Every structure is written in structure tokens, then in C-alpha cells.
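Removed from the display is one protein chain of the complex; every other protein chain stays in position.
Entry: chain A
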Amino acid sequence: MQKKMAYSFPDEVLEQVFSFIQSDKDRNAVSLVCKSWDEIERWCRRKVFIGNCYAVSPRMVIRRFPEVRSIKLKGKPHFADFNLVPDGWGGYVLPWIAEMAGAYPWLEEIRLKRMVVTDESLELIAKSFKNFKVLVLFSCEGFSTDGLAAIAASCKNLRELDLRESEVDDLSGHWLAHFPETCTSLVSLNISCLRSDEVSFSALERLVGRCPNLRSLRLNRAVTLDKIANILRRAPQLVDFGTGYYAAELQPDVFSNLAGAFSSCKELKSLSGFWDVVPAYLPALYSICPRLTSLNLSYATIQSPDLIKLVSHCPRLQRLLVLDYVEDSGLEELASSCKDLQELRVFPSDPFGAEPNVSLTEQGLVAVSLGCPKLRSVLYFCRRMSNAALVTIAQNRPNLTRFRLCIIEPKTPDYLTLEPLDVGFGAIVEHCKDLRRLSLSGLLTDHVFEYIGTYGKKLEMLSVAFAGDSDLGLHHVLSGCESLRKLEIRDCPFGDKALLANAAKLETMRSLWMSSCAVSFGACKLLGQKMPKLNVEVIDETEPPDSRPESCPVDKLYIYRSVAGPRFDMPPFVWTMDEAVRILH
């Protein structure tokens, strides 16, 4: 005799419980428990994150989650940032907006990364969502200030408008004047990417002045230094501020006005902008430096002594972005002054010069790894590296979660021993057990991939360039890295064998990018045929892949899992390998 116990809570109770579960992963897990949980969960899911806009169709998302309020979409693969993905490849948001306009009238938030956004899309957003609050366009393109004017004019409760690093056709600064006088809800405004020299400054000032909740304001280059004080005095509650052009002739009254304005911002913790800096104006920041946790000086061509002076005033700094003008000496100062540092990014001031123009070497990074116990995330461009330095860094900082090293000249060996840097990067993956993201550079053989496959168990994203000797390298990674989601490879001698042997692995990943490698067209077709849940895209701007023998390598290959099947918005230079071995185009 079996007693059936009914363990059922009413749906409302479960919904209430689920509302405390915010992370996508946990929500997905909840929906797998049983059918009724799946049903309840899908009706109360408010936020959806889609890491690849082609992995699923808008209709499928809407069908499963009918009450979404917030959506985040990503389009082009990461290597699009470096011009490796030809224009017109895809990533259009309009189909999504069009579907959501009907299905989600109460949509509040749209966050997009690397997508093509047109003025038409922006106008549709402005028209369709009555309670629209947040628009974040990160590294997007395809729209102009006309589209922004539509958003400004129509979205009565707009809280966030963030255009970070997008390419905007800046037709006129007057779009800012389209924010109605009744708009007082802005919390975050980032227009730093707008390039024209015009900005409707009076409209900006008035807007800032009437939004008491404005916490984050990032201006563009057009805003001159003398105007900063006016803005800051209207928004002393700012937590994050991006200056415009931080250069002017040194005038004592302008300086003291600026210094006074900064010191009145008691909540200011984060600074960015700083295009064209005149060092004499940096002391105007000294009053807020002790509170600063984030500083982005990566556009500021100021030299090491000025940087050192500034940084030594910022003991609470957690995040620093800077050009290599900081030099080893500046990084040593950073290591001794900023014990809370968690993230460091050092960008090259002269990336295409043949000779080093600054004294920035592996020593700087070693110093920071030694001096900053909380350092977790590194992006470092330099011109020389050694295995010894990498081993030291790995031993000093086993808590690293992101490590991206770019040695500017491809295939540069250890400068001391002339050996490959396999052992050094091997130490990184071995010691940094929580490493989630890794970018390799320098001279590397298949050995480094053996280390990565063996130790990189938490690795989610790996970027590889000009490395490896054979398919064995790729095989180590695909077979060993259990958590791998994104793999991007360029100019490596990886071919068919590793890819075909690990075809099933590709379904567990978001995407794989391979360009200028050795994968043959025949292998692509085979993969497309055998793996219906993968979209295998061959990208070639010169000629169709089937106009050559099958054994010829393809130029660029982008493979991603999808439940939506092949897409139909491909340009002429992209071919999808269909399972019926038709080449869709």
C-alpha cells in the first residue's frame, strides 16, 4: 500500500519564494525540478539574459516567458571588437523589438551589447513601451542622435540612458533638448561616445539640474573643462562622473572653481573621461581622491610622474584603467599605495610602433601582483614577458579570476630564456583555481594547451592568437576545460581533427570562433550535417567556400549552439552549413 503525500504549496506561495531567486542559473535550475515548477517559474520570470541573439528566436522567448520586464541581448562575437567580423554580419535588434512591442507592453529594460540598432528600432522602443526605464547600448552601432531624440521625447520614466562605447551618427547635439521639462527621473546618463563637437550644453545643464536622483553622468569630449564646475554644482549627489575634455590654459579662477565643485561632491567614487588632460588641473581632484574606488585614465596621455602623484592620493582605489605611460615606476607606486586594488587594465599608448616608447615591462605587473592582495582582474599590454615573471604572478595571486595578457608582438618568447611561455601560463592556470577568463599571447606551443586543459577547470572564456603547433592543442582545450563557454581563436594551426573529435563539446558551449586557422570547408559541412543543434557559419568575403576544393581551409568560422535553427538574415559573405548539407545562403 502506498501513501501518496501531497506536498503542494499553492502557486502563489511558490511564486513568492521564486521571487527571491534572481540569478538566471538558479532560475533555470528551478524550472527543471518538475513540470509545475517550470510552469510557475516561467510566468514569474521577469529578467531574461540571452548571450547570443541567434541562439533562440524572439517568439520562443516570448512563448516561454510571457511576463518579462527586462531583457539583455548580445549579438556579435567578441572578436568583432577588433574588426575581425565584417560589417553586415548580423546582430540586428529590430526583429526582437518588433516582437516584444506586441508581447511585452510593460517592458522596462533593454540592455544590448554588440548589436546593430537602427533609429527605427529606437523609435519603436519609444512608441511601444509605456513604462520604459532603462536603455543600455554597449558597443552598439547603426543609430543616430535622431533615434536618441525619440527615446528622450517619449520615455516619461526614463532612468538610464547609457551609450557606452557605441558608434553613434552624431547629427546634432540638440537631441538632448528633447527630454521634456517634466523628465526628472534620470539616474544614469552616459553620452561619452558622442563624437561631435556640439552638445546642447544648456539643455544638458537643465536636465542635470532637474534630476535629483542622477547618480551617474558621463559626458563627452565636447564638454570643455570650464563647464564641468557648472554641471557638478547642479549634481553634487553624483557617484560616478565622466569628464569631457580635461584641458585648458591654466587659470587660477577656473582651477579653484573646479576644485570647489569637485569637493562639493561628497558621494563621488568613480571618475572617467579625461580626454586631453592638462596635468596642472589634476590637483583639482585631490579632495575627492581619498574616496575614489574607480578611476579610468585610459585616454589620458599624462606621464608617469603625474600619474604617480594622482594615484598616491587614492588609497581606496579598487579599479584602475590607465595607459602604459604609467610605466613600471607608476605601477610600483600603485602597488604600495592602493592595497584595495581589484582590477587593473594597462593599455598601450603606441601599439603599432616597432619600438617600445615607454618603460613598461613585466616588472610593473609583478609589482602589482605582489603588492595588491585583492587583485582579481588583469588586462595588460606590454612588449616583453618571462616565464619567471608569470610564475611569480601566479604564485602571488592565486585569487586571479581574469587574466588577459597581450604581448604586442605575436609569438614573442620569454625574453630571458627565449623559450615559449608555456610554463608561465601553465602556472597561471595551475595556481589560479578560480580563473574564469584567460587571454594568451607570446610564443606558445601545444604544451600550454595541455596545461590549460588539465588545470583550467573553471575557465569559461579563452582567447588564443598565433599559438600552438597542431590539432593536439585545440583538443586539449576542448576535452579538458569543463566550464568552457566561449572560445575564440585566430591564426593558429588548428584543423579538422580536434574539432570533429570534440563536436559534442560545442553543444555545451555558447560559441566558438576560429579565423585564419586550418579548418577545411569539408569539415565545416560535416559538422553542420552531424550537429543539427549547432549553427556552423562560414564567413568569407573573397569568394564562396564551395568554389574551392573541400580540403581548403575556410577564412573565418563561427559555430554556436542554437535552438532557433539557421538564421535568415545573413549577408552574402556568410554561409550556414545546414544539416541537409544544403549550403544556406
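In this section, contacts are C-beta pairs under 8 Å (C-beta built on N, C-alpha and C of every residue); 3 or more make two chains touch, one makes a residue touch a chain; residues count from 1.
Just so we're on the same page, contacts and distances are computed from a predicted model.
Chain not shown in the complex: UniProt lists it as "Auxin-responsive protein", one of "Auxin-responsive protein", "tRNA-intron lyase", "AP complex mu/sigma subunit domain-containing protein" or "Transporter".
Contact with the chain that does not appear here is found for just one residue of A:Asp38, A:Asp340, A:Glu507 or A:Asp555, A:Asp555. Contact with the chain that does not appear here is found for just one residue of A:Ile21, A:Ile62, A:Leu84 or A:Ala280, A:Leu84. For the chain missing from the display, the contacting residue among A:Pro77, A:Pro420 or A:Gly456 is A:Pro420, taking the whole complex into account.
Screening A:Met100, A:Ile308, A:Ala465 or A:Ile539 for touch with the missing chain picks out A:Ala465.
Residues of chain A that touch the chain left out of view are 79, 81-84, 139, 165, 167, 193, 197, 224, 249, 275-276, 298-299, 301, 347-352, 354, 381, 406, 408, 410-413, 418-420, 439, 443, 445-446, 463, 465-466, 469-471, 490-491, 493, 495, 516, 518, 520, 542, 548-549, 551-553, 555.
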